[in-house]
Structure formats: C-alpha cells, structure tokens
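The structure follows.
Note that one protein chain is taken out, while the other chains of the complex remain in position.
Here is chain A:
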Amino acid sequence: MTEFDTIAAISTPMGEGAIAIVRLSGDEAVEIADRIFRSPSGKRLRDVPSHTIHYGHIIDPKSGRIVEEVMVSVMRAPKTFTREDVVEINCHGGFVSVNRVLQLVLANGARLAEPGEFTKRAFLNGRIDLSQAEAVIDLIRAKTDRAMNVALQQMEGRLSKLIRELRQTILETLAHVEVNIDYPEYDDVEEMTPRLLREKAEYVRGQIEKLLLTAAQGKILREGLATVIIGRPNVGKSSLLNALAHENRAIVTDIPGTTRDVIEEYVNVRGVPLRLIDTAGIRETEDVVERIGVERSRQMLKRADFILLVLNYHEPLTEEDERLFAMIEGMDAIVIVNKTDLPQRIDMGRVKELAGGRPIVATSLLHEQGIDELEKAIADLFFGGELEAGDLTYVSNSRHIALLEQAKQAIEDALAGIDAGVPIDLVQIDLRRAWELLGEIIGDTVHESLIDQLFAQFCLGK
C-alpha cells in the first residue's frame, strides 16, 4: 500500500545553502504537518488557504519541546508539483535540525520518499511529460538494485537478527490471540489475558527502544558522526573546531592545555553530519584538572566514529604524537598537519608512514588555509568519492529509524488500548501493525507466516 501514502524527504541539496526544506506530498500532508506545527496565533494549517506560507515552530508532540523555527507553505492539490497536497517546511538550522524535523514528520505518519518518488508521483498524477516515463523507470530500478545491496548487507547485521527475534516474539503472541479467536473452544490453549499481552507488548517496546538507541546509523543521523579531534596541546585543535564550525565556539589561546574539558559542536561538512568533539590535548600531566580532561579524551576516543588527528608542522614529531597514532590504530582518521605558515620542523616522511594510507591534509588554520581541502577529504571519506545528498546508507537507515519509531508508536497504541480496557482482538490490530512495520525493515512482510505460526504452535483440528 505504498503507492498512495504520504511521503516526505529533505528536498534541498544536503549541506548546501542555509535553508533546507522538508517536503511532504500526499493526502495526509497537511494533517501530518499540523501535528507538529504550532503557529504563534494558534491557527491550524488545515484551515489556511492554499498556496500560503506561515511562520511558526515545529514541536515534538511527545515532549512538547520546540525543535525548530520554520516557515511552512501549504499547497493543496491539484496545482502542485505532484498534484497531491504538498507541504514544505523551510528550516534554517542546518542539517541536524532539518533532520530532526524530518524524523518528526516520519514518526507522525509520513513515509520517507524513495529517490525520484516525488517525480514519479508527479508523473502518475499526469503532471509530467510522457517522454519522462522511462527515465522514471530507470530511476526506480536503479534505486532498488542499490537498495538490495544495502539490504543484503544489513541482513547479516545485528539489527536484522534482533528484529527477526523480536518479530518472532510478536508473531507467537499474535498467533496466541488468533487461536483464541478462531478456535474458541479449545480449552488447552491458555486464554491470552490483557496482563499477559501487556507483558509481551512492554517487552517488545523495550527492545525497540534499545534498537533505536543502538542502531549505529540512526545515531549518526540524529547526532552526527562522532568526530574526535585529538592532538598534543597547542597544536590547533580548538582552532580546527572553530574553522569547521565557521564560528568561534572553543577558546583558542597560546597556552598549552587551554581546553580542559570536552567541547561538542554539530557541524555539517558538505552534507556529512559531524558531531565534532574537541578534546584536551593528550599528554602525561600533573595538573589534576587537566588530567581529568585527558582521561575524558581517551574515553571519547573509544566511542568515536571518526578521528581528526592534528600535528604541528612547526615542531618535530614527539613520542606523544607517535602514541596518539598508536591509540587510533584501525580507526577512520584524517591527519592534519597544522601551522604550515611557520617553518617546517616535522618529518613528513615519518608522518606518511604513521598515517598508513589515511589522508593527510596540510593547513594553516590561523590563515584559514587548507580548510577546503580538509572538508573535501571528510566528504570523500564519507561518501566514497561522490558527493551525493541522497546517499543510500543514509536513506535506508533513516527509513529504519522511521519504521522503528512507528513500530514503537503502534506498540504504545496497543498498550494504551490495554489500559483502556479495549478487547484483545482490537489491541491485536496495533500489535500486528508493529509486526508488519518491523518486517518492512528487513523486507519481510509475508502475511502467511501468521497462519503458519498458528498451526505450528497449537494443536488444532476436528
């Protein structure tokens, strides 16, 4: 039933420009936007005329917290790009907040659009020239072939194994409920009680929550790649953070050991979401405060997805530098040789050896040189050469998160139903929905398996 639901996506090239748009298209576009939009005047989007734009805030309906300040345009069918109702949420807070808005939209009923899907709809609704049909087909086909690869990789992953187990738990519960319905007189099948059902539902919810936390890719999406900047004191780590963030977040001084604690900053480097973590320079030290900072830095390293190791061009490599290389062995990293405006004292041959094939970028952060090269190196590392906003790793995972969120919502609906004394066979509708949603993550929605389970689990017959 994926053809006519409401779809959403970020529709500006990622990372480019200050404004990003989350676009929704479909019957429920306005309704979904309304669920997360609050206007200062209290007006509802469903009441506004077509082709108008409105100022307000996106809020998380669960926490009530403000997520983003936005302009929302409402365009009703048929005079829209897709000939369906379209809502565009204009955000300006950069990648992370746009992404939060997208996640909210997805959690509130929209489905993440497949690449080219807006175009496809436009076509299906008679909006686009016939000659474009084949291009659209190619797009769909190409997309799924790639998606298949990603799907295959994920099949082997921990995620799909966990989801399989979780689905089996739900399936057994469903079969239990079904057997009570279809074979009401079989006394040896224990009646599924609301209490028992609640237990199962809570277990499932707990597992989904865990998944949402551990889904590594999901973390990247919501939090950015954990990117730790390391280096000896005074090499220019904080300067690097400021350069990438395009603003002064960290204090920069010429006193070694200025940064005593960990500083975090979200930045978007050419579409790559980074959670930059500036650390205290790592060295053996007597200063207690600094020592705590150093210890933290080591901890941060353990959880890092990605390392920026800064060296000083103006000083010979030290034992400490060598130790840093040893600490990040096997991790994704870029080596930055900073202060190139000063005379060279570093042995670049040795640096290359130590880097072991990892990119090396020379910079003078003081003079804002080499920053472009560095940004490019980061993007290359992430996208594998091609700069593409709709990167698949990102797409499929965003989809997973959305599905997990929806599954969790379905379980919560089920729990609410149990609390309200709703009959079990109705609660079951939500439980089943959760099962189906989880199935979509691993591409398995075979309906028959419930019936198979029914007969495998219980002894029935005449």
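Things to note:
By our rule, contacts are C-beta pairs under 8 Å (C-beta built on N, C-alpha and C of every residue); 3 or more make two chains touch, one makes a residue touch a chain; residues count from 1.
In this text, contacts and distances are computed from a predicted model.
This complex has a chain not shown, and the name its UniProt record holds, of "Sugar ABC transporter permease", "Xanthine dehydrogenase family protein molybdopterin-binding subunit", "Cytochrome c oxidase subunit 2A" or "tRNA uridine 5-carboxymethylaminomethyl modification enzyme MnmG", is "tRNA uridine 5-carboxymethylaminomethyl modification enzyme MnmG". Across A:P49, A:G64, A:G330 or A:P423, the single residue that touches the chain missing here is A:P423. Per the touch definition above, the residue from A:E165, A:D182 or A:E322 contacting the chain not shown is A:D182.
Touch with the hidden chain on the side of chain A covers residues 1-5, 27, 120, 123-124, 126, 130, 133-134, 136-138, 140-141, 143-144, 174, 178, 180-188, 420-426, 429, 446, 448, 450-451, 454-455, 459-462.
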